[in-house]
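I have a structure here, written as structure tokens, and I will follow up with some questions on it.
All protein chains but one are shown at their positions in the complex.
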Amino acid sequence: MNDLSTNWNATPQAGVGRRLLTRLTGSGVWRSVFRHGWIRTNRDRALTIYSNVFLHIHPVKVRKSALPFRVTFCLGGLSLALFIVLTVTGILLMLYYHPSAPRAYEDMKDLEFVVSSGVFLRNLHRWSAHLMVITVFLHMLRVFFAGAYRPPREFNWVVGVMLLVLTLLLSFTGYLLPWDQLAYWAITVGTNMAGAVPWVGDEIRFLLLGGNTIGENTLIRFYVLHCVVLPLGIVVLMAVHFWRVRKDGGLARPL
Amino acid sequence: MKNEVLAKFDDRNDPHGITRRRFFMGIGAGALGATASGGTVVFMQYLEPNVLFEPPTKHVVGVPEDYPITSVVSHPSIRVYVVRTPRGFFALSAICTHLGCITRWNEQAGQIQCPCHGSRFDSSGRVLAGPAPRPLDHLLISLADDGRLVVDVAVVVDPEYVLRV
Amino acid sequence: MPQRDFELVKSDDPVAVPKRVALVSRDVSLKVDVEPEEMVMSVPHLVLREAIAFELLVAFLAFYSLLVDAPLEQMANPLKTPNPAKAPWYFLGLQELLHYFPPIVAGVLVPALVVIALIVIPYFDVNVRRPRLWERRDRRALLTFGSVVLGSLVILAIFGVWPVVITSFLLSLVMIACLLYPSETGWWGRVCKLSLPSWIMIWFVACTVVLTLIGVYFRGPGWSWVWPWQ
Partner (left out) sequence: MAPLRLWLAFAIASVLMFLALAISPVRHVFPEWKSIQKQYNQLAAERYKMGQDVRPVEIGLRQLWNPDLGVVDRCTTCHLGIDNPELRDAPEPFRAHPTTPHRLEEIGCTVCHRGQGRATTTEAAHGATKHWESPMLPSFYVSGSCGSCHRERKPPETYTVASGRRLIQEANCAACHKIPGFSLERKPGPDLSDIGDKVRPEWLYRWLKSPFDYLPESKMPDFHLSESEAAVLTSYLLTFKKKSPEEAAAGRQWEQALLNASDEEIEFGETRYRELRCVSCHAQEGRGGKLGPDLGKVASKVQPAWLVSWLENPREHYPDSIMPQYGLTEREKKSIAAYMVSELVDYDADPDEDDKILELIPEPDRAVMAEGEELFRQYGCAYCHALTGHEVRGEFGADLSEIGVKDIDQLDFGNTKIERSLVQWLYTKMKIPRIFSPDLRMPDYHFSDEEARQVTAALLSLTGDNIPPKYLPPSPDPPSYSPSGPFNRILEKYQCLSCHSIRGVGGEIAPDLTREGSMAKPEWIARYFELPYTLRPIMTERMPILGLTREEIETAVSYFQLVLVDDSIPREIFLSPPDRSMVETGRRLFYEKYGCQACHQVNQQGGYVGPPLDGVRNRLYSGYIYEWLLNPQRFIPETIDPNQGLTPEEARAITAFLYGLPPAGGSQGGSR
């Protein structure tokens, strides 16, 4: 690179391990992927953000006043973290799940009894889902009481509300998948509410269920919604949400 | 003021800070690494099914009297030919050794033929023509206690193996 | 300082403080007393905090998942309706409302209104200035608000929505207490400083929580009232 990156090279008195590591991180392949050295200078710290797609949602520098826990309670970050946990556990669970009755229920039993760590993953997925509904809602309250929705962040608030709705829908569609009594009747009650919409309620319900009552069609519909459609939607909206957070002035800072 | 602030955050200006910070960083990163590698192990265990829902490999194919001497009888559902020669019984896999198509027994030609790429085998599985690289697999056939023939499609045996009844 | 609508805040260090223009409205203050804020590098200050939060979250979830199993009841049976059949917990507030109102109100109007209300918040200048509740000199507006609240409570009471009526009533007592015993300091001071929109949001959250809790813990067969220990 250039003369500024002094720390690419090990000092002569460094140990073997350090020299090997330095050799590795100094190699062209490594530097084609990570465009900064060991984080020692502010330049490296800045480059970590600039040159890293995952960290680039943050600015290089943030206000110190926004850092304390009580400012944001980390609620937005936790919601994202929960979404990541849910994605990982969800993909793993899909490996042992067949969206058909009564196989779906039997798969739950098999996860519990014969799949290594199956019940742990299912627990993680379910409790994370419940927790995510709570954190997203609390995040909204925090933003409201901080007044952080005011111009120029109006639209990001709207995106946030849409994310809340999507989170609820994700949780709701996932509720049916174990195909047990709890799932079946919770979804029956839930979709009956949709049926109360004037004029088109029954049609909405019919389309949602893929029939007049909850059955195999409903299961596969909810499965596709839960695993493909809604996650895609939520990822797109999240991207917009985070991008706007940066564009509209960065981390929580009451105007 | 700017320099003071920056100086505070630059490790190179605080030797004690560096060691303690490095120590904690090491523990944190180590624990993260351990979590990742442990997670990989658990993940691999999760991927490996502990029970299988697969049909049994042993199939009953009737009694010896069902087979005339010198005959080839096809059992399409289990992809096996049961061949009876004057020497005894043997079982042939119906799966072509070329690319795994299911072969057919042609009664007129007295050949086992593969519909995909034209491989031909004789009634003891030897390649007569076509791209098949080796003879058809011979499978384990045995006589159960109740006098019925049993083929185990999971066990490949020597082509010389013959069950005498 | 010259009388201007806005002031250009300048910093002599473009690295520490990015150059920016601040527009300050006249109503708030004539004087801008914003100091250049202290900035820190995101790495490690912010990223490390995020990592810690993430790790603690995963640790908590792992422990919780070890100790508490996700529920799994009998296989779905369309012929056997459990009594009561409950929606997922986050919809139980709505289901509780369904007990009082026709489905069109509780199942469609209320959720639609809630979502719409949430969406329009930033567009109606609501809560932008955030004067405390009783600070307003405009008594007429407060009177209107008070009568609207009273009217709604009467309607709710007619429908028998006691959870909402009681919650609203208790909250109004606190609001009136703010008028009678105002304070500037302590936790009571903070309560007294709350603006009208904040009160409305608190009311919404309180009602949601109360209705949801009732739906989860206090409803038995036929949606009748049961105590959790029964």
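Brief remarks on what is shown
When the chains are written out, they are named A, B and C in that same order, and each has its own residue count from 1.
Assume a contact is a pair of C-beta atoms (placed from the backbone, for glycine too) under 8 Å apart; a residue touches a chain by one contact, two chains touch by 3 or more.
Everything numeric here is computed off the predicted structure, so don't read it as measured data.
The chain not shown here is in contact, across the full complex, with A, B, C.
Contact with the undisplayed chain is limited, among B:42, B:102 or B:154, to B:42.
Of C:66, C:150 or C:226, it is C:66 that touches the chain left out of the display. Listed by residue number, the positions of chain C touching the unshown chain are 44-45, 48-49, 51-52, 55-56, 58-60, 62-63, 65-66, 72-74, 80, 82.
Listed by residue number, the positions of chain A touching the unshown chain are 106, 109-110, 113-120, 180-181.
Summarising the interface, chain B meets the missing chain with residues 8-9, 17, 20-21, 24-25, 27-32, 34-35, 38-39, 42, 45, 50-51, 53.
Going forward, only the chains that are shown with their structure count from here on.
Central chain by Cα centroid: A, whose mean Cα position is closest to the mean of all protein Cα atoms. Chain C has its Cα centroid 58 Å from the Cα centroid of chain B. Taking the mean of the C-alpha atoms as each chain's centre, chain A and chain C sit 23 Å apart. For chain A, residues touching at least two other chains, in rising order: 42. Each of residues 38, 40-41 in chain C touches at least two other chains. Per the touch definition, chain A reaches chain C in the complex via residues 39, 42, 45-46, 48-49, 55, 58-65, 67, 69, 74, 77-78, 81-82, 85, 101-102, 105, 108-109, 112, 119-120, 122-128, 130-131, 133, 140-141, 144-145, 147, 149-151, 153-154, 157-158, 161, 164-165, 168, 171-172, 175, 178-186, 188-190, 192-198, 201, 213-214, 251. Those residues of chain B that touch chain A in the complex are listed here as 6, 9-12, 42-43, 45-51. Taken together, the chain C residues at the contact with chain A in this complex read 37-47, 49-50, 53-54, 57-58, 61-62, 64-66, 68-78, 80-82, 85-91, 94-95, 98, 102-104, 106-108, 115, 118-119, 121-123, 127-128, 130, 198, 201, 205.
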